[in-house]
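Here the complex is missing one protein chain, while the rest keep their positions.
Each chain gets a letter, A, B and C, in the order it is written, and its residues are counted from 1.
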Amino acid sequence: MTTDELPPEVQQYIGRLSSFMEGPDEVNKPMIRHWCEMVEDANPLYTDEEYAKNSEYGGIISPPTMLTTWVYPRWWPPLPLDEMDPAIGPAQLDVPLGDVPFFAASSITGEYLLPMRPGDKIRYQTELHSISPFKKIRIGAGHFVTTIHYYYNQRDELVGTTEFVLFRYRMEE
Amino acid sequence: MTHHIVYWDDVTEGQDIGSYSMQMTAVKISGGAWATRDTNPIHHDKDFALKAQQRDMIVNIMHSEGILSKLATDWSGPEGELKRTRFNIEGNCCVGDLMTVSGNVIRKWIGGEDEGFLAGLHLVELQVNSVTPVGPFCNAQITMALPAKK
Amino acid sequence: MVNQILYWEDVGEGTEIPPVSLELTHNRIIMGVCATRDNFPLHHDPEFAHASGYKGPAVAGAFLQGFLGRCVTDWSGPTGKLRKLTLPFRTPNCQGDTITASGKVTRKFLENGDHRVDCELTVTNQDGIATVNAQATVGLPSRA
Partner (left out) sequence: MALTEKDLALIGKESEPFYAPDDVCKCMIRHYCEMMEDPNPLYTDEEYAKKSKYGGIIAPPQMLMVWCMPRMWPFPEFPWMPMAELELPGVDTYIATDMIHEFYKPVRPGDKLRYVMKLDKVSDLKKTRIGEGHFITTTQTYYNQNDEVVGREIRTVLKYKPNE
């Protein structure tokens, strides 16, 4: 694993797409309001009906940064294992990269394409987008594994994406 | 998915309605406070709770009522209707406590003309108690209307 | 209210984005878990956080996205559109910290007829340590 060439058993993971996971709640005004309470966001598009109605959106929209919130899995009852897609989330950790026991979140990038409105049903799909060559950085040596979530609404429109970079590494003396 | 139905006719006074336990963690307690929109720091701030003479953060009242009511409808099935709950706090339930809820039927009757919104309904009253290893936590008398056989 | 309209023509490279601050009380930490729906224990469980080498529960990425999104639209007004936000993780933002987000415009450009600016956003804590250096792309209305 010291060359820049990734072995074929690792490469086959690249481009792998998960099935769709649907958010447990529709986009809704109370959760938007609770989100605004959290960061004290007074943007009237999120909570002021009157203002939002007269805006270009014609009504309340969700903060774009709530993308991931709309699809977080429910907390209870626990999801049955057969409903979980092994390609989601753990995929980044499944890739056989050798002796890289540690992992650290490196970055998250959101791209916000279309407004999400109360009543929208958001679902997402994950792509294992890329795996970097072996690299040494401050905290250790390993690979950056990048996954991209694609978020769609009930009209199959892509509303946004989030790119998540995870560093899988081992300590170096 | 099918759900069981408990008919009024089949219920006897004294009957056990089962029990349920929930391990109370910091997350469960503060999450319960948030799900019920209760911002009192005694439910999410340990230091505050200790200052208020509690052992740790305590379960809030709406959360407790939710758990007691759940035992009632778990027993009756969704056809049973909650009509009236009387809720009493006896102690507290803190982080780390295992809350155990159990109950039985204490009365069975048909609502009389003088009972207002309960008139004519097939009713049972349940005594539901919640305890922790430290002692009693809270209890409720829950009146439910059940379906009756023809 | 933050209802003012900020036009693309009125900003330039170097235009400052005013600071907004939040105190990460335990209250807000729990609020964050419930509002983001991210219940990973690092975000609310002091013991788990300590065992993972943090001084206390740390806010989730989704919380920071919300906070930076607010910083941007407090400045741009509601007609500004957050198009892209990149958030590298560096130093955790933990319970007890007071975090302040601010930034400046680094680039002004047109893309597919959309008037945009790139911004650099920084989150600093009460000790003056920059915990997040983020980049945002924002669409602004034009007078044209």
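In this text, contacts are C-beta pairs under 8 Å (C-beta built on N, C-alpha and C of every residue); 3 or more make two chains touch, one makes a residue touch a chain.
This one's a predicted model, so the numbers in the text were calculated from it and none came from an experiment.
Q: With the missing chain put back, one of B:Gly66, B:Gly111 or B:Pro136 would touch it. Which one?
A: Here the residue in touch with the unshown chain is B:Gly66.
Q: Could you pull out which residues of chain A are in touch with the chain that's been left out?
A: 24-26, 28-31, 33-34, 36-37, 40, 42, 74-77
Q: State which residues belonging to chain B touch the missing partner chain.
A: Within chain B, the residues touching the omitted chain are 1, 3, 22, 28, 31-32, 35-39, 53, 61-63, 65-67, 69-70, 73-74, 78, 81-89, 117.
One rule holds in what follows: only the chains that are shown with their structure count from here on.
Q: Sort out for me whether B-C or A-C is joined by the greater number of C-beta contact pairs.
A: Pair with the higher count of C-beta contacts: A-C.
Q: For chain A and chain C, what's the span in angstrom between their mean Cα positions?
A: 17
Q: Counting only residues that touch at least two other chains, what does the list for chain C look like?
A: If we look for residues of chain C contacting two or more partner chains, we find 31, 34, 39.
Q: Give the residues of chain B touching no fewer than two other chains, as numbers and ranges.
A: 31
Q: Mind pulling up the chain C residues that touch chain B in the complex?
A: 26-27, 30-31, 33-34, 39, 41, 44-46
Q: For the complex, give me every residue of chain A touching chain C.
A: The touching residues are 31, 34-35, 37-45, 51, 55-56, 63-66, 68-69, 72, 75, 104-112.
Q: With touch defined as at the start, can you tell me which chain C residues reach chain A in the complex?
A: 1-3, 20, 22, 28, 31-32, 34-39, 61-63, 65-70, 73-74, 78-79, 81-89
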